[in-house]
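In this view, the complex is presented without one of its protein chains, the others remaining in place.
For reference, chains read A, B, C and D in written order, and residue numbers begin at 1 within each chain.
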Amino acid sequence: MKIANAIFPWAAGLAVLLFAVGLPIALVTSPPDYQQGETVRILYLHVPAAVMGEMIYYAMASGSAAYLIWRHPMAGLVAKASAPVGAMFTALCLICGMLWGEPMWGTFWVWDARLTSTLIMFFIYLGYIALGDAFEDPERGDRAAAILALVGVVNVPIIKFSVNWWNTLHQPASLSLTKSNMSGEMLLPLFLMMGAYGMFYVTVLVIRVRSELLAAKIRNARMSQIAGNEAAQAIG
Amino acid sequence: MSGDSFTAGTFSGSNLACRRGGRLVFTGLAFSLPAGGALILRGANGSGKTTLLRLMAGLIPPTAGHLAWSDQPLDDSDEHAAKLRFVSHLDAVKPALSVAENLSFWSALWSGRIDDAATLRAMDAFGLRHLATFPGRLLSAGQRHRLALARLLVAPAPLWLLDEPGNALDEASLGALTAAIADHRGRGGSVVVASHGSAFVNDGNTLDVGTFTPKTAVHWSDDADEESAA
Amino acid sequence: MSGDSFTAGTFSGSNLACRRGGRLVFTGLAFSLPAGGALILRGANGSGKTTLLRLMAGLIPPTAGHLAWSDQPLDDSDEHAAKLRFVSHLDAVKPALSVAENLSFWSALWSGRIDDAATLRAMDAFGLRHLATFPGRLLSAGQRHRLALARLLVAPAPLWLLDEPGNALDEASLGALTAAIADHRGRGGSVVVASHGSAFVNDGNTLDVGTFTPKTAVHWSDDADEESAA
Amino acid sequence: MNVFSTLLARDLKLAIRQSADSLTVVAFFAIATVLFPFGVGPETNVLERISGGVLWVTALLAALLSLDRIFTVDYEDGTLDQLVLTGQPLSIVVLAKITAHWLTTGVPLLIVSPLLAVTLHLPTAGYAPLLLALLLGTPTVSLVGAVGAALVLGTRRGGVLLSLLVLPLYIPVLIFGAMAVEAATTGRSATPELLVLAGFAVLAVTLCPWATAAAVRQAVE
Partner (left out) sequence: MNVFSTLLARDLKLAIRQSADSLTVVAFFAIATVLFPFGVGPETNVLERISGGVLWVTALLAALLSLDRIFTVDYEDGTLDQLVLTGQPLSIVVLAKITAHWLTTGVPLLIVSPLLAVTLHLPTAGYAPLLLALLLGTPTVSLVGAVGAALVLGTRRGGVLLSLLVLPLYIPVLIFGAMAVEAATTGRSATPELLVLAGFAVLAVTLCPWATAAAVRQAVE
């Protein structure tokens, strides 16, 4: 917690700074693409979100493993606090992708391998969050969700492999992404946004872990108080 | 059953603490139960008797402290489980199986063989013989609870953990329970009973779980933070 | 609550028979319970106490015989229901609602208005005041049962039907229950208690349900089962 | 404060406290819908052709899964005994519970359906009739489902038995609901189908509460 407290202002500051610099570059000053025109700017929101969604999933699974194996409470807390952020990035990737798809492909959605696995990952995130919330006893929710995260992490590569196979056999129309080589001017905003998202994640993580700790504290204090009353009553 | 006696040694726990739903139910609790002994758990509603029994069964890991058999700390929970029988509020009676089938399933599972004699003896002990072919779903509250108690007798185990075993029992069944416990202790078995009323044992140590409940709100320091999150 | 008293008259049943799962549980049973009276149901496990209480509540229609209020046979079951409170083995406690919310829901449903004073009085009577904001899911077995009993006091009704109300209660709560019953009877209310142990009433008539069980062997047969399926 | 509003308020309060329940119904709807492209392949023209039907079928299945929520918990914890003993007409009591079910299940399904329609490439003309048909059809689904949910109380595995009882009863709603979408996407007016759905709803609201009350009464017997 002390380390987290130390990092927090830096992470928050960097997140604000990177967004402040990155967003204008990405959305205004970067050059339009010769094929995709102005809509290429969605890329700067879309691609980092996709990367973050996936990275956070693995962070969550590692945290869960540490929590289950060593019963390390902080690791469990980090995993739990990561999930909504990861789900949010995945949702952002999906939304940007869909909004981009309309001008590029003429439809909001195609059953392309990458899109599809992102969608499934989003569902796995939702399952993790829902399971964690479903128990009367918050500790049980944490443990159950941790087991699910590990089962899920074994499945993610299997799902990717399956969806790819499915996709290559079905040869979905001529809608595949145009892999234009990224020019230098595109890489800069991309990296800026990547960094901004990363710092945003760290910042939110610290806030969420803190509030979880506070909630546990309040819960415990209230319970202990009630337990005290109960004991006093039993004696009196 | 018959004449065999147990040699499991003393079951003890030291410095036990248990946290449920984020609060400490009890802390610093210790007990020691010799072969042939009885331990009676007392305490107001919510003081943690059921919690302690589940902890003794190895279902809940203690937040602090440890259990031991003859001073050997418990490490293999399966080995511990094989030494005990646990009768909880839940009767684990299958509505679709008859009384006899319910019992012989557990007998086969625990002893590894089909032992009809043991099943019959267990039914006799709790006055269930005439209900042998009755399906579980037709039993009244007390009959169902008697069936759960009869499970204690289908395959021997040295340690009995009983949570309010007298609930819903009529006069005759209370007597049967007392007799079964006395017989079990006579053969070197030990028993832990959580009960508000009669404890069904002639002599035995009483443990008031309520006295181990933390009395006041815990003081929170920054260092305590991480621990409390668990 | 406060000072109001009841004028519901005598609750009686005559020649009652009840068939469950294809077999006659009891037959030819009669009782009479005057205002302010108490009836204690006794009988071995499976003799039909729970069945009789549900029949008295109007949940099970009698196979023969009928119930009456002041000799007026019961015809409108809703009208009858409004006159009674039933506490069964099942506590009807909502895990997601707090103790106070659980009580005030029933208070609103029965009395048609929000009556915080009654809810508070009910919690006080069963030592639940300090648990008022506690969610139902965190209660222990005994605390949950106390909450079910507190429901008796949130809105007045002349007839209380209690099925083993002492289950899982600690010393203090048993006293509270006895006091609540005495107070209720003092105001002209009547009570039926099924219990194997203490009946929580100073005086009252005892009805041994077991004596009304048909004498034929209690053997379960396939025929009986088929009937029950019908 | 009458029985209806007291009970409706409590059920809604419980649903909000346990909001995961409503969310999981929606999640089931979403996932079951998404399964179809994996099963039948991603070709847009095939998906477009079956989108209305698939959405209706999965919405019905999702609603079906949530039906046991209406009574099962109350039955198991003894609340239903107490509700039968309120001394008020039981049909009003059950109508309050059905209304709560519709508000916490039917309405959320309605809200997410356009999103799922996008992934199945539903033609644009189909959106309005889809929403209207769901708006008129889901109350019937809750009402008819409640009868089934009450009938299976106390049976061992209510869930699957329940599907067996109510799915056949849902077929008329399914037919007219899917046809309303198809009508619109093929250029016809969907009004006749929508009127029939409205008729079903009126019929259901007059009959189902009585049937449900009778079923509940025998369940607590």
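The working rule: contacts are C-beta pairs under 8 Å (C-beta built on N, C-alpha and C of every residue); 3 or more make two chains touch, one makes a residue touch a chain.
Predicted, not measured: the structure shown is a model, and the values here were computed from it.
Interchain touches from the omitted chain, evaluated on the whole complex, reach A, B, D. Considering the full assembly, A:158 is the residue among A:3, A:28 or A:158 that touches the omitted chain. Across A:8, A:135 or A:191, the residue that sits in touch with the chain not pictured is A:135.
Set against the missing chain, the residues B:106, B:126, B:160 or B:200 yield one that touches it, B:106.
What subunit A contributes to its contact with the hidden chain is residues 68, 120, 123-124, 126-127, 130-131, 134-136, 140, 143-144, 147-148, 150-152, 154-155, 158-159, 161-163, 165-166, 169. Contact between subunit B and the unshown chain involves residues 57-61, 78-84, 86, 88-94, 96-97, 101, 105-106, 108-110, 112-114.
Residues 18, 20-21, 24-25, 27-28, 31-32, 35-36, 38-41, 46, 49-50, 52-54, 56-57, 60-61, 65-66, 68-69, 73, 156-157, 159-161, 163-164, 167-168, 171, 174-175, 178, 182 are the ones on subunit D that touch the missing chain.
We adopt the following convention: only the chains that are shown with their structure count from here on.
Inter-chain centre distance (subunit B to subunit D, centres taken as mean C-alpha positions): 45 Å.
Centre to centre, using the average C-alpha position, subunit A and subunit D are separated by 32 Å. Chain contacts: subunit C has residues 89, 138, 170, 172 touching two or more partner chains.
Residues of subunit D in contact with at least two other chains: none. The complete set of chain-chain contacts reads A-B, A-C, A-D, B-C, C-D.
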